[in-house]
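For this depiction, one protein chain was excluded, whereas all remaining protein chains were kept in their positions.
Labels A, B, C, D and E are assigned to the chains in the order they are written; within every chain, residues are numbered from 1.
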Amino acid sequence: MPTGQQLIQYPVPSYPPPESEDEESWVWTQIKAEARRDAESEPALASYLYSTVLSHPSLARSLSFHLANKLCSSTLLSTLLYDLFLNSLSSSPTLRSAIVADLLAALHRDPACVSFSHCLLNYKGFLAVQAHRIAHLLWTQDRRPLALALHSRVADVFAVDIHPAARIGKGILLDHATGVVIGETAVVGNNVSILHHVTLGGTGKVGGDRHPKIGDGVLIGAGATILGNIMIGEGAKIGAGSVVLIDVPPRTTAVGNPARLIGGKEKPARHEDVPGESMDHTSFINEWSDYII
Amino acid sequence: MPTGQQLIQYPVPSYPPPESEDEESWVWTQIKAEARRDAESEPALASYLYSTVLSHPSLARSLSFHLANKLCSSTLLSTLLYDLFLNSLSSSPTLRSAIVADLLAALHRDPACVSFSHCLLNYKGFLAVQAHRIAHLLWTQDRRPLALALHSRVADVFAVDIHPAARIGKGILLDHATGVVIGETAVVGNNVSILHHVTLGGTGKVGGDRHPKIGDGVLIGAGATILGNIMIGEGAKIGAGSVVLIDVPPRTTAVGNPARLIGGKEKPARHEDVPGESMDHTSFINEWSDYII
Amino acid sequence: MPTGQQLIQYPVPSYPPPESEDEESWVWTQIKAEARRDAESEPALASYLYSTVLSHPSLARSLSFHLANKLCSSTLLSTLLYDLFLNSLSSSPTLRSAIVADLLAALHRDPACVSFSHCLLNYKGFLAVQAHRIAHLLWTQDRRPLALALHSRVADVFAVDIHPAARIGKGILLDHATGVVIGETAVVGNNVSILHHVTLGGTGKVGGDRHPKIGDGVLIGAGATILGNIMIGEGAKIGAGSVVLIDVPPRTTAVGNPARLIGGKEKPARHEDVPGESMDHTSFINEWSDYII
Amino acid sequence: MPTGQQLIQYPVPSYPPPESEDEESWVWTQIKAEARRDAESEPALASYLYSTVLSHPSLARSLSFHLANKLCSSTLLSTLLYDLFLNSLSSSPTLRSAIVADLLAALHRDPACVSFSHCLLNYKGFLAVQAHRIAHLLWTQDRRPLALALHSRVADVFAVDIHPAARIGKGILLDHATGVVIGETAVVGNNVSILHHVTLGGTGKVGGDRHPKIGDGVLIGAGATILGNIMIGEGAKIGAGSVVLIDVPPRTTAVGNPARLIGGKEKPARHEDVPGESMDHTSFINEWSDYII
Amino acid sequence: MPTGQQLIQYPVPSYPPPESEDEESWVWTQIKAEARRDAESEPALASYLYSTVLSHPSLARSLSFHLANKLCSSTLLSTLLYDLFLNSLSSSPTLRSAIVADLLAALHRDPACVSFSHCLLNYKGFLAVQAHRIAHLLWTQDRRPLALALHSRVADVFAVDIHPAARIGKGILLDHATGVVIGETAVVGNNVSILHHVTLGGTGKVGGDRHPKIGDGVLIGAGATILGNIMIGEGAKIGAGSVVLIDVPPRTTAVGNPARLIGGKEKPARHEDVPGESMDHTSFINEWSDYII
Partner (left out) sequence: MPTGQQLIQYPVPSYPPPESEDEESWVWTQIKAEARRDAESEPALASYLYSTVLSHPSLARSLSFHLANKLCSSTLLSTLLYDLFLNSLSSSPTLRSAIVADLLAALHRDPACVSFSHCLLNYKGFLAVQAHRIAHLLWTQDRRPLALALHSRVADVFAVDIHPAARIGKGILLDHATGVVIGETAVVGNNVSILHHVTLGGTGKVGGDRHPKIGDGVLIGAGATILGNIMIGEGAKIGAGSVVLIDVPPRTTAVGNPARLIGGKEKPARHEDVPGESMDHTSFINEWSDYII
């Protein structure tokens, strides 16, 4: 039983990994070290950590196991999903590299993320995105009914609804993630951070290209609704609760319902940082609202 | 194993069904044809499709089976729910007809909906509404504790929270559905489309009639919050993210937080189409926001 | 089988309990009476009511059993969680007293709450908060990996995401609850009512104290987003869908996106009631919006 | 919690039922009275008794529910089995009448059987025989793969292996039942009692009629092995552990390995009682063994 | 992954425990050491070993957890059984002492038993006996329906059928255990070893005292059938496959079907050893059978 004293701090090698090691191996080594440390300090969790992490020879198998047990149901058995996930991850270095990039994104951008294993095991946004990557792979292989069934399980279990046709970059952080909806023809660039309740939605019942395109490094605040085949430019920031129906230029900030550009549409203020990475949610406040007490 | 080539396209009879056939039978025939096609093209999904669709003699039994397995828990067994659902659906032609209307609504209004079976199996909004219909039937039979237990399961499993006393019409589309909340005294008309995160909420802690009344053919955009015993007129449209606390006239559009009527409250713009069916989410934009780049 | 006639109304002793009895025992006695009444009127639910309520000798054990069966997974077994929950509740009178206060809050403030057992068994907000209380206890005992694993299960199962480090008072009502997100350094006072989709979020990727502080008796409407280390004063009210980035004074009302104070920031209107208890969501409307038809 | 005092004894109507009532209704009424009494005296079992007995309107549905939950697996879902069992029992009065006869047999012949509900819920021999009856019905309907799958589940779960083609009479008691094996062409008459580890086996690898025929009222002791297409005459008794390879005349007793007839094969002793009903296992001992101390 | 080399042999303290330690603590310390060693050498089993052994603070809790997960069903939940088992074991030092005695018996008498944890986790005979001890305690507390339900689960899961009224001593080894049947009025002394398929059965349908009484130190070989209220004297041995219907004197050997005493009934051979502990199954062979090639 834990006795309340400080957790023993194991030395964790600092990022980036030594040049001699590839990133995936390095991250996996970290994850196993974290899980081993936690298993030792908390016997009640050791069984969980062994089954999800420590009994596996690779990150791909650990994730396949964990996702399969999260997403299985009485009519879609865990063994079937495990097999499907492991085969997908094993055959696609691109998928595996995106997983690693997402783990790094969570650890770098979310101060509440205490370790790689914390993200791997507990972040529904991370898990939903990885399941989406596999569903998207199936979609591109014309295995659409299976992709849609997987999509449905992710929407039930994680309350994250990403259409399997949507194209998502790497280094993605879905923070908190509940309620995120990303439509069929949406495209999300690299290093994008999206908070919960964000919608990248369509405009009507006509098919075709009808969902937003999100540039690299964009930050989209909680509850923002972005509708239609519009472009959110590289490095732009969308304030929490905003409703955005038209393009947003790169490195600008759109806030409010209806959204307006900070600085005005003629000459919007431009920022230097990459909000999807800096995660600055609120620095625009002085320029936005006259409600300053 | 799928080989990546085009899915074989089976001929699907065009809608509406021939006069010689009733709608429920016709839709069920389509669903079985779709499931059979998918089972053949995707062996990994065949077991799922047989257990959920192809082993059943009727739509009512297929849906009862599928819902029971989705909503069961260790303390509410699937056999109990299956029995309850099947008895409810078997005894109520009204329920069965509403199910068919909802399937047609999804296929007609949502361009991402590729087939009836896609909706039946995968749409959490569709499934939550059908479970609500049964809970509502129990409520009207004074089986309230059971209705509330079912309500609770739907809220857990689908993150869709419809009070069993709420009255819901037919031809309903809950698109994406996560986070929808519909209160005890709410009424929703026919052919209404409601996006995710929509709230039809009350105004305080006093009981009685305190939730919105939604007319036929209304479209409510993602994240809209409608509070109080107010009337959203037939064919009205509520923009995404709007907060609506007072009545909205028929065939008008309310947008923003606080919501205002497009065209002004004195002489609001009126549209001809039925937004709940046309699903036009964004055509008001030029009239709404001065943020046009 | 229920025959459709009126439910038999058992006499329920009126609140508050007689002075001779402590509140926890009194509430537990009510819950058992309610469950017994429902089991008699609805045989289909009797098994559920016996397993969750009537077979248990105390509220702590009933809740531990119910939560364990809700939150367990194939890798976190119900017996482990049951043991953990029961030990936590048994050793902490503070936890048990908060549970009782939350039950009373739901029954007093939510007109849709028909009984204590309705809240205990069916309210995902109530259940998520109690699971959070246990996770927070673990956090303060430096059992952080276990607290985070529990946090993750609550976020999956109830779509309620409360960081285990957040400090939450008693007499809390999370109404509907889906999509609530409360960050690591947030503090919530006593007798607060929070609707669904509410965010108490941070401001960026820098750690430290970065989340809102919510005073006693505050009411936060559906979909409100409150960001940053700001103070929402005692008895304040935040309108549905509001986006709040700066302090709100006590007993005032902030609404809109961006939020403004009703009455103006210089001399905001002050109300006498405690909104967290009165649950008045919409009385500000005349002063807020010029959209009055 | 039970307090150790005497169980309250509810008046149980004596057998046989009044002429005004059919036997099936009468037995079902008894079962419900027993279950209600036990649920009241033992809260820890009440949930179990409500789910298996008290929530059901008929013996057929109670048994279908109980068997389905016993025999289901991750690949043969309980809802499927429940449906199959309920349909079989509902359509066959013969099956239902045999169930009642078997319940009466257990209560009359086994002194350890304390009630009908004890047999219905707990006797693996009773449950295995009822599952066999359904499998046999399927067999005769040429639904053989399903009959064999059910056979396999019974062999796994109860360790009772009755080929679905075997014909079994009514009023059967399989006492303890573990290890009973009854082959494809075996026939068992009415009012037969068979102890555990009994084999009614074949003689080789040639198909055709190759298993024993057991007359009415036969008693077969524990561990007896009866091989080949031989006749065990009406009212005969087979001693425990006997190995029988040739016919046994009616009302005689065969014991030993190899079995011999008590009284000698020329003029075997004949008994008046029906051993399958009297359950006299050992009265032959003086005539059988010279090992009397 | 194990690499096929020798398992690391951790030093195991030799039996008996030092006087300074009580036996239960000492055995539990051994079990944890064994489990830790196995978890380290076999990652695929570590999760299992942590959940069943290493996460628990006592033998009573480990066994309660393991038995509850083995014996639970969809209608008898693991949490209910866990609670029942833990309460029974916690309140009864006699039960806990019998558990320890049975663990020692297995390790001393069965050469295939490699460790205490091997017996605790894997021996169905050991587990069935411990479940019986709890069922027997319930029986003596007049909680008979619960005792019989537990009896039924043990018979299903382990194929071991011990009536809850039967009285069983300590230091019992049920080796292999499948098919053991022990009737309602049977009594089994201390340090008895019973092989699989052994029956201690009754004689007919009359109630009352009708099952065998087995003295201390008796060994009963595989498949032996002992029927009636007879006495198997202290230290007697019953050969495999024997059928015994009359008393067997102390320290003698009965073999065959029908059984006879080695040495003849007038002057049977008497042995000095205690067969229940020496486990000598076959030394009588020269005196028993003339079939010596």
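Note that a residue touches a chain if its C-beta (ideal position, glycine included) is under 8 Å from a C-beta of that chain, and two chains touch if they have at least 3 such contacts.
Everything numeric here is computed off the predicted structure, so don't read it as measured data.
Within the full complex, the chain left out of the display is in contact with A, B, C, D, E.
Annotation: of E:Gln30, E:Thr52, E:Thr75 or E:Thr185, E:Thr52 touches the absent chain (contact as defined above).
Residue in contact with the omitted chain (choice from C:Val27, C:Leu77, C:Val181 or C:Ile262): C:Leu77.
Note that of A:Asn69, A:Ser92, A:Asn229 or A:Ser283, the residue touching the chain absent from this view is A:Asn69. When the full complex is taken into account, the listed residue touching the unshown chain is B:Tyr48, out of B:Tyr48, B:Phe158 or B:Trp288.
Residue in contact with the omitted chain (choice from E:Lys32, E:His56 or E:Lys124): E:Lys124.
Looking at chain C, the residues touching the absent chain are 74-75, 77. In the full complex, chain B touches the hidden chain at residues 1, 39, 43-44, 46-48, 50-51, 54-55, 57. Listed here are the chain D residues that touch the chain not shown: 73-76, 80, 84, 141-146, 148-149, 151-152, 155-156, 159, 161, 163, 178-179, 181, 183-184, 197, 199, 201-208, 210, 223, 225, 227-228, 241-243, 245-247, 249, 254, 257-261, 265.
The working rule: only the chains that are shown with their structure count from here on.
Taking CA atoms, the transformation carrying chain C onto chain E includes a rotation by 180°, reported to the nearest 5. Centre to centre, using the average C-alpha position, chain A and chain B are separated by 28 Å. For the pair chain A and chain D, the distance between C-alpha centroids works out to 58 Å.
Counting partner chains per residue, chain D shows two or more touched chains at residues 44, 47-48, 51, 55, 69, 75, 77-78.
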